[in-house]
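A protein chain is absent from this complex, but the other protein chains hold their places.
So, chain A:
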């Protein structure tokens, strides 16, 4: 069992008061008056939560994980703050606004969970909630995440290689593609119930990879970030992360992985094939028809004046993925 359950006697992190805070407690109390007032002024956020019927007091509880930190997956990039990673999400099942998923998903049930791997495999598998954390060795991998909307983050994911999972099911040689499917549960996911909330896309959300892409060592099944299990807005309890592709390929809250011999039609491809291709490799030379992909804004801490526009790198800076597309016209297969 890799989920670390603290003993009741253990002191929790939030019970430890930093010494400098303790020394300045009077100062802190004084500033609370101001903070209290400004917290009221920042109420648009709190209101947004209420407008959508969410419960602002209830936050999904994540659990610390145990994992290794291989040096190869370390990164020099400045990490995006956790608060931003968990509050700026594209997860239309919980609403199409960036802050909707946080507001609407906090009571999402992840346990029990069932992830099925089937199709063209020798041995179909089903992983339940506990299996997600104990079947494979968990690693921390710091990856850049480049959204097709031209913003990006740097996320310390925790997970295991997708290849290891697929190997366990013993794929048949006839398997050419891997299809992924998000949970379909309109009672829990308001976007699936209502077209307005769900941004007008078809559910369940479907994504796909070619088998060699799926077996690439960079492809990750993530179960956590920043040292803890995933919160629902980031795709709890398990999601795909393909760092050299645009973010929409990295499907969330996966319940089924199916190996097939036919190229699947993915959700965004179905919606607008001229804008979102099957491959969706990060490529600064091929623009989205409606905006440039040559550069991006890296989301870090800081307000409007942060100079965060950077050049987008081919394959999002993961050249090890390039060999898979060596003889392909990437303008045609975008």
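We take it that contacts are C-beta pairs under 8 Å (C-beta built on N, C-alpha and C of every residue); 3 or more make two chains touch, one makes a residue touch a chain; residues count from 1.
Keep in mind that, in the parts below, contacts and distances are computed from a predicted model.
Colleague: Using the UniProt record as the reference, specify the protein name of the hidden chain from among "Protocatechuate 3,4-dioxygenase subunit alpha", "Protein-methionine-sulfoxide reductase heme-binding subunit MsrQ", "Cell division protein" or "Sorbitol/mannitol transport system permease protein".
Modeller: Missing chain, per its UniProt entry: "Protein-methionine-sulfoxide reductase heme-binding subunit MsrQ".
Colleague: Per the definition of touch given earlier, which of A:59, A:285 or A:301 contacts the omitted chain?
Modeller: Of the listed residues, the one touching the omitted chain is A:301.
Colleague: At which residues does chain A meet the chain that is not included here?
Modeller: Within chain A, the residues that touch the unshown chain are 41-42, 45, 83-85, 87-88, 92, 96, 98-99, 149, 151, 195-196, 199-201, 271-272, 287, 290-292, 294-295, 297, 299, 301-305, 307-309.
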